[in-house]
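Removed: one protein chain of the complex. Kept in place: all other protein chains.
Here the chain labels run A and B in written order, and each chain numbers its own residues starting at 1.
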Amino acid sequence: MNKSLIKALGTAFVGLGLLSAAPMAAAWEPSKPVEFVVPAGTGGGADQMARFIQGVVQKNNLMKQPIIVVNRSGGAGAEGFVDVLHTKNNPHKIIISLSNLFTTPLATGVPFEYDEFTPIAMLALDQFILWVNADSPYKTAKDYVEAIKSSPDGTFKMAGTGSKQEDQIITVKMEKILGKKITYIPFKGGGDVAVQLVGKHVNSTVNNPIEAESHWRAGKLRALCVMDDEPLPYKEKVTTTQSWADVPTCKSAGLDIDYLMLRGILAPPGLKPDEVAFYVDLFKKVRATPEWADFMNKGAYKQQFMTGKEYSDWMKAASAEHFKLMKEAGFITK
Amino acid sequence: MEEINSLMHGFSVALTLPNIGFMLIGIFLGVLIGVLPGLGGANGVAILLPLTFTMPPTSAIIMLSCIYWGALFGGAITSILFNIPGEPWSVATTFDGYPMAQKGRAGQALTAAFTSSFVGALFAVLLITFLSPLVAKFALQFGPAEFFGVYLLTFCAFIGMSKEPPVKTLASMMLGFALAAVGLDTVTGTLRMTFGSTELLNGFDFLTAVIGLFGIGEILLTMEEGLAFKGKSAAIKFSVVLETWKELLHHGKTFVRSTIIGCWMGITPGGATPASFMAYGMARRSAKNKDAFGKGEIEGVIAPETAAHAAGTSALLPMLTLGIPGSPTAAVLLGGLLIWGLQPGPMLFVEQKDFVWGLIASMYLGNLVGLFVVLTTVPWWAAILRIPFTIIGPIIIVICAVGAYTVNNAMIDVVLMLVFGLLGYLFKKLEYPLAPLVLALVLGKSAESSFRQAMLLSDGSVSIFWSNALVTTLVVLALGLLFSPAVAWLRHRGKEAH
Partner (left out) sequence: MTQSTQAEPTLRRRGPELGVALFLLALGGLVIWDSLRVGIGWADDGPQSGYFPFYIGCLLSASSAFTVVRTLLTWRAHEEEFATHDELASVMLMLFPLVIYIVCVVEIGLYLPSIVLIAFFMRRHGNYGWLRSLAVPLLTMALFYLIFERWFLVPLPKGPVEALLGL
């Protein structure tokens, strides 16, 4: 019989009965489980990253207390952000942010601002790729752009996550550039969106790489172009013929869109410096694991790590940019 | 056959002594989670996750998926004993399960529920084993219009037959829809009926409403009988299991019908909740003695439980092949897969054969082990009802309060629970049916957004609902069910006139 299995079983039994009490140490560390809020639904990009971090932290024993991932997607994520905002000074709660940190207050009028939170760290930036079904006749972004241009308004349907959020902002940008109306259909999460495209219920999506990767690898979807000013750096083959690096930029196809999404960590207002330091250090350790490198590779993330002032400055710029984008698209509520 | 070989290989992977130990742990935790509203699968998985890193991925996922099975089994227990459904798909089980327990047939109700769960899950696993590629293709056919068709079918299967006054049925259902509409409108991103309150951003949570309407409401109703209320004593022996099994043999048709409904709803993925309501509705429609339903008919337990578990099990397939988790617990399993570097999606079956077949084999074993565990505990659960109400009553209230609080870690839900409890009492006394309210609350939002997504796809043309064979079938079936009572009534009248 397998010895390691028996051992694991033993640990499991012991672990069920006991839970280690919080140890005392000089530097601050969590004394109870940390709630990791995801202001989005299950299965999407933010959710996948949060659950991945939860696993990596526990697997490598980076923290004595466990992380518990909680989805709070109500009101386009407003529920999660407001919840974290209201638990001032609580160092046992963190939130993973996506673009709805900037778009939700503008679109719904729920009052919260990015600068009310304590910034912890930017983990990466997420890319957007224009996808079509692999059976569709559009081999390149140019084909697709021409097809949209030469058809009546509203012929083409774009599925995306949520309403008045990043996916719809990109769609509106495309409409402006092409001068044609594209019908945007909002779904609950990135996973659903990708499946709708695989099932040919819509013509295209702007899924994040991680959300569509498995369907791409299975030959169900085709990646037309990436919405960044340079192609992705990942050269390893994902499909039989293509790697992420082989996906051209949308700019090169006459679709000048450059949009990246924040994958960063925020904490409730009023965290003390040593508490912030603990989390910054924790995420540095997470980024150093081989699992993280794999995850970045699989999801073709743009790797950027920022903390402190640099991070808050970045958010300030991003907030101003989103205000402009939302205003142009007419998505701002009074 | 290739599948048989793979499955046998899977069994050899899954069937080791430590793995069976992990299954027992998983089932035990799962039952606990299912019994106590307030504990979610997410918590169970979170505490087990660190332990799983020392084991092979297959053992780990076996243990985690057994939490899933355990929770499915456990959900029925509180529904039957206390009228508190811990999960959306246990609501329909309360309709007849609770009256059965009230009549002193708790043991029978529990046995029927557990056995039905097992049967439903078993057939769903068979489906996954032999038809998974086909099933995955079928799931892809479901766009917004088809989803709306499924929801419509659920509503139509369920309504139109209640004994309560139609005006009150309508009011109750509309209240459910109205509560479901509170919060963000996902299609346009507009806030509705929140009146500036941040507490209402996420709308009314199903659990809070159900704990109040059913749990607290029932306690108040029970109190009418006064504190003389004694535990419902019934002879509780293990033989009750065997006796109930004999009785179950007479309900083969209900099993078959509910399994089909469940599997079909699971893979679409419409989910376990619509499946349980639809199966209950269909069972009542086709029963000879329709009036017995809602008063403790064993078929009223068999149908929703079989369907819910067939659906819950077959819903794992879209998760594995498409990466869409069907429930929060399934989402946590999804997270587990990611940590072991297993990306759910169409390639999982090709690239991770060992893992996938090990998991499928563990579905057979986990269910069997689960059934064994819960059946042996039937007498113990039923014995809870012997505890005098002066003790168990306040404890139920505490359990309800904990359940309501933990939904969102918000006190507002505890207060809402009380309001819903009062409403539940008044509704029951004044003959407003609760089932349409709950059904509308659970499915209202999804039904509305799929309808509007379909409208966006078709540029506002309703013709999308008969644009292909699948959606046409769904809509025609739904309308047929809706109008069949009227037709039957007219025919009846016609006969009488002659």
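Going forward, a residue touches a chain if its C-beta (ideal position, glycine included) is under 8 Å from a C-beta of that chain, and two chains touch if they have at least 3 such contacts.
What you see is a predicted model; the values in this text were computed from it and never measured.
K.L.:
Which of these touches the unseen chain: A:33, A:219 or A:248?
P.N.:
A:33
K.L.:
Considering the whole complex, which of B:24, B:156, B:279 or B:414 touches the chain not shown?
P.N.:
B:414
K.L.:
Taking the full complex into account, find the residue in B:17, B:223, B:242 or B:476 that is in contact with the omitted chain.
P.N.:
With B:17, B:223, B:242 or B:476 as choices, the missing chain is touched by B:223.
K.L.:
Decide which residue listed in B:137, B:163, B:192 or B:237 touches the omitted chain of the complex.
P.N.:
From the options B:137, B:163, B:192 or B:237, the contact with the absent chain belongs to B:192.
K.L.:
Touching the absent chain in the whole complex: find that residue among B:178, B:260 or B:368.
P.N.:
Answering carefully, the residue with contact to the hidden chain is B:178.
K.L.:
Of A:54, A:133, A:183 or A:249, which residue touches the hidden chain?
P.N.:
Touches the omitted chain: A:183.
K.L.:
In the full complex, which bits of chain A touch the chain not displayed? Write them out.
P.N.:
Residue positions of chain A that touch the missing chain: 16, 19, 32-33, 66, 68, 183.
K.L.:
Touching the missing chain, which residues of chain B?
P.N.:
32-33, 36, 38-39, 43-44, 46-47, 167-168, 170-171, 174-175, 177-178, 181, 185, 187-188, 190, 192-193, 195, 216, 219-220, 223-227, 388, 390-391, 393-395, 397-398, 401-402, 405-406, 409, 411, 414-415, 417-418, 421-422, 425-427, 429-430, 432, 448, 451-452, 455-456, 459-460
Here is the rule we go by: only the chains that are shown with their structure count from here on.
K.L.:
Okay, in this complex, where on chain B does chain A touch?
P.N.:
16-19, 21-22, 25, 29, 42-43, 46-51, 53-56, 59, 63, 139-144, 183-191, 194, 198, 201-203, 322-325, 328, 331-332, 334-336, 338-339, 341, 343-348, 408, 449, 453, 456-457, 459
K.L.:
Would you pull the chain A residues touching chain B in the complex into a rising list?
P.N.:
1-2, 4-9, 11-13, 15-16, 33, 42-43, 47-48, 51-52, 54-56, 58-59, 66-76, 78-79, 82, 107-110, 154, 157, 162-165, 183-189, 191-192, 194-196, 198-202, 213-215, 217-218, 220, 291, 294, 298, 331, 333
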